[in-house]
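A single protein chain has been removed from this complex, and every other one stays in its place.
Showing subunit A:
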Amino acid sequence: MIRAALIACLAAAPAGAAEIWVTNEKDNSISVIDVARMEVIRTIPTGERPRGITFNSDYSRVYICASDSDAVQVMDPVSGEILHDLPSGEDPEQFVLAPDDRHLYIANEDDAITTVVDVETRQVVAQIDVGIEPEGMAVSPDGKYVVTTSETTNMAHWIDTASRKIVANTLVDSRPRHAEFIHDGAQLWVSAEIGGTVSVIDSATHAETGKVRFAVKGVHPDLIQPVGFAFTPDEGTAFVALGPSNHVAVVNTETLEVEDYILVGRRVWHMAFSPDHKWLFTTNGVSGDVSVIDVEKREAVRSIKVGRYPWGAAVRP
């Protein structure tokens, strides 16, 4: 009956055949979840330890960070075939595709560099020295800035995409793991896993202007480790994955207050919205499943079993 109700809800929305692609770190595979049916419909093998995943703007290619294969793999999402590998530098973890759809900025965790790859010529265009253990990657909507966060240096490094030089560094809390631009690039949000906070940084001054703090009732503060996050289309709300606290926080982006905590699976990493933004899919590393959050009601409605240690998530409409 619940299923019937869910299907009825979904039938009302123009969901189409939208999919959520999830990388399974330990299974070396991608689980493809059908948004309407909320079940895994396809499992695709990848290189070793796939983590970051992103589609290009027309969804004709999917890029996968195969960390232990030291490569970024390029896949045809229709056939699931790996077309070729891109040179990526060592241990790529996260990356971001510039708005020009051509330049991929890759964080090389072990080498303390950010590698810029041209996806057409398949050549490394530049390597930029950044802090120790770079991970989070973000690109401003106008494509002028790329930000790398380094987990050990605890900084967000602002890279000018024209000169490919670091133009500013912003100190954030311990172990920054994920970064996203908001408000048309005016603000940058950076999550700090050990610090347990999300820093809000002004893009013009590169200075921190606010901070989001979390407290889940009944959970030890050490377990509250913010990692991935995503904004609703109106940018009024942010959903922040809190790692081993098994909760996703719902944050008001104006007041920076946490409005709700949603219980999901164990060790929640990253997330992706369905194309209509009704559902939010979170990857739960330790429990090996993906929880589906009803965005409006702010509650998890079900958890879908995927491969071992799901990590990254991307939507394919």
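Everything below uses one rule, namely that contacts are C-beta pairs under 8 Å (C-beta built on N, C-alpha and C of every residue); 3 or more make two chains touch, one makes a residue touch a chain; residues count from 1.
FYI, contacts and distances are computed from a predicted model.
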So one subunit is absent here. Using its UniProt record, which name fits best from "Alkaline phosphatase D family protein", "ABC transporter ATP-binding protein", "Transport permease protein" or "GntR family transcriptional regulator"? "Transport permease protein"
In the full complex, which of A:26, A:266, A:298 or A:316 touches the chain missing from this view? A:266
Touching the absent chain: which residues on subunit A qualify? 1-2, 5, 216-219, 223, 245-246, 263-266, 287, 289, 291-292, 300-303
